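Every protein chain of the complex appears in place save one, which is left out.
Labels A and B are assigned to the chains in the order they are written; within every chain, residues are numbered from 1.
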Amino acid sequence: MNDSHISEVPSPLREAWVAFLRNRAGVFGLGIVGAVILLSVFGPLIYPVDPFEIVAAPLTPPAENARVPLGSDYLGRDILSGIVHGARVTLFVGGAAAAMTVVIGVLVGAAAGYWGGRTDRFLMRMTEFFQVLPALLFAMALVTLLSPSIPIIATAIGVVSWPAMARLTRAEFLRIKSQNYVIAARSSGAGDLYLITRVILPNAAAPLIVSTALVVGMAILFEAGLSFLGLGDANVMSWGLIIGSNRDYVIDAWWTVTIPGLAIFFTVLGLSLIGDGLNDALNPNLRER
Amino acid sequence: MAGSETPMPPAPPKVEVRDLRVEFPLRRRSFLDRPAVVHAVDGVSFVIRRNTVFGIVGESGSGKTTTALAIMRLQAATGGRILLDGADITDLTGDALRAVRRRMQIIFQDPYSSLNPRRRVGAAVREPLDLMGIGTPAEREETVARLFARVGLSPAQRSLFPHQFSGGQRQRIGIARALASQPEVVVCDEPVSALDVAVQAQILNLMREIRYDFGLTYIFVSHNLGVVQRVCDEIAVMYLGRIVERADRNALFARPQHPYTRALLAAVPGRQDTGPRAELPGTLAGDPPSPVDLPPGCRFASRCPHAMPRCRSDEPALQEAAAAHFVACHLVNP
Partner (left out) sequence: MQEPVLKVDGLSVAFRNSLAILDDVSLEVHRGQTLGIVGESGCGKSMTALAIMRLMPSAALTVSGGAIRLNGENLLDLDDEAMRAIRGSRAAMIFQDPMTSLNPLFTVGNQVGESIQKNRQIGRAEARRITADLLKAVGLPDPERHLDYYPHQLSGGKRQRVMIAMAIAGHPDVLIADEPTTALDVTVQAQIFQVLRDMQAASGTAIVLITHDMGAISEMADRVAVMYAGRVVEEGPADAILAAPSHPYTRGLVSCIPRVSDAAFDGWPELPVIPGTVPDLDQRGEGCHFAPRCPLADDRCAKRRPPVLHDGERRCACWYGMAGGQPHGRI
C-alpha cells in the first residue's frame, strides 16, 4: 500500500495522449491532418475563388499568372481553389465512409464475437461474401447504377471496406469475452448490452481506433480512384475530381494531377502516421505490471 | 473450536447439486464425422451445508472449475438440477436470475484478468451495486469505501487503476468486489494459486475472517491439497468430470480410499510430517485420457495400479463406503 501514488491518477485516456505526444511521427501526422481540417473549414473563407469558375487560360502552369498561383486546369479553372474547396468534400467522403465502416463492422463483429455459435457462423459467411467481392468493381457498379453523388460514393466505399473491421472486432471480442472481469460483471447481473458496450468494447477500442484512422486514408484514396475513372460527382469539387477531369492532360500539364495528388498523398500519410502513433500509444497502456 | 465433543446437528443444505452435466460440443472436422462432445462435468451430485467450506479438488481437466461456474449459472448446464436454499435455480432467467446472482459471487484465480484494466478499482467494486441497483449512489460509495478498508486497502486507493496494484492487492480488490452485493455463497476458484507464497497466507487469512464476519458458504476450488486440508470442511475429488471420492476432510486425508485420491496425496512433495527426501511412492504413470471419447468403465482404469477387468467395462457409482464417505471404485465397493 503506497498512499503517495494516490495524488496523481492519470486516466488511461490521458496517459495515452501523453504517450502519443512523445511519438514524433504521430505528432507530425496529426499536424498534417489538423492543417487539412483547418483548410477545409476556413480555407473557403480566406480564399473564396469559385473552383468551377474559369479565371485564366487553360493549362496555365503554376507561378505564371498571379490569379492562378498553382496553375489552371484544362478549362482554365484555378487549381489552388480546387485544393482549398475540395478539401472539405475529400475529408467528408473519407470521414463518412470510415464512419459507415466502423458502424457496420463493429456491429457485425461484436455480435459475431459476443454471441458466437450460429450467429457467428451466419455473420462471418456474410462478411466473407462482402470480402471476396472485387471492391473497386463493386463500388463502380453501385455508383453507376445509382448516381455518382458524394453520399452514394461514401456509401459504396463503406460497403466494401467494413468486412476487415468486422473481423478485427470479432477477434477482439473473442479474446476479451473470456476474461474474468467480464465473467465477474455477468455474475453481478450485467446484461448483454452492458457487457458489449461498457465492458468489452472499451477494452477492444485501441486496435479499432487505429484501424479507423487507416480506413479514413483508404477511403480518400478510393474516392480519388473512382473520380479518376470518371465516376466522381462532377458537381462537387474534390481532389479526386481535379485528378479525374484532367487525366488526359497528365503528360502536357503535370501540375493539374500532381498537385491534388500530393495533397492526397500527404493527407493519407498523415492519417497513417496518426494510426501508427495511436497504436504505440494505446498498446503499452494495456500492459499490466 | 469449542463444542466439538458434543456433535452439533448438521447445518441445513445451502447448495444442492443433482446429477449436474456440462457438455461442450466440439467442432466437426467434416460432415462425415459424428459430432464429438466433451463431457466436462458428467453427473456430479453433492450437498453443501450452510456456513461450511466445500472443497473441489482435482487436476487440470477434471471439471472442477466448470462445476463451480455451472453452480453460479455462469456456465450453462446440459443436465441436472442446482438448488439454492432448496429452490431450483437451474432454469431461472431475467429478474429471477438477477436476484439469485446477488446471492452468489466468485473470486477468481488470476488477479490480473479479473479486473477491467480500463476501469478505476473503486468503480469495479461498485459495479455489482450499480448493476443490481442496491442503495443510492452515495450509499454505494460509502459501501465501497468500507469494503476497501475491510480487505486491508486504503479507501483512498479507490481512484487508482488495476495496474497500479500488486497481485495480492488485486486479489483483495477482487474479494471486495465479490462481497459488495452481500452474497451468501462465494465460489473461490483457485483464489491464491497465482499469488506469491508469502502473500497466499495473507489472502487465506483474509478469506477466513470475512467468512466468519459475513456468514458465507464457500465453494473452494483448488489443486493445492495443503491449503484444502486446512480450509475445507468437506472435499470432493474430481477426475475427468466425475467425483471419485467425497468425504469429510479429516477422513479423506487420513483414510483416502480411491486409488486416484491416494495417488494424488502421495504425489504431493514434502508432506509436513514425513522426513525429507522420503522415497517417492509409486508415482502415477501417464497423463489423464482425453475427455472427448471416453472409454467405457472407470475413467481412472487406464492409470490405476489396481484395475481389474470389470473396471474397463462397468463404470463404478459413487457409493457410501464408510459413514459419510463416498467412493466410486469397484475395489472399495465390490
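Convention: a contact is a pair of C-beta atoms (placed from the backbone, for glycine too) under 8 Å apart; a residue touches a chain by one contact, two chains touch by 3 or more.
Every value quoted in this text rests on a predicted model; they were computed, and no experiment measured them.
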Considering the complete complex, which visible chains touch the unshown chain?
B
Cross-chain touch to the chain not pictured, restricted to B:63, B:122 or B:168, is B:168
Which listed residue, B:22, B:225 or B:327, touches the chain dropped from view?
B:225
Can you name the residues of subunit B that touch the chain not displayed here?
1, 4, 53, 59-60, 166, 168, 196-202, 204-205, 208, 211, 223-227, 229-231, 249-250, 253-254, 263-273, 275-278, 280, 283-287
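Following the convention adopted for this analysis, only the chains that are shown with their structure count from here on.
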Measuring from the mean C-alpha position of subunit A to the mean C-alpha position of subunit B, what distance in angstrom results?
49
Subunit A partner contacts - residues on subunit B that touch it in the complex:
69, 72, 74, 97-98, 101-102, 104-106, 108, 110, 112-118, 120, 124, 127-128, 131-132, 152-154, 156-157, 159-166, 169, 174, 177, 180-181
Can you list the residues on subunit A that touch subunit B in the complex?
1, 3, 5-6, 9, 12, 179-181, 183-190, 194, 199, 202-203, 286-289
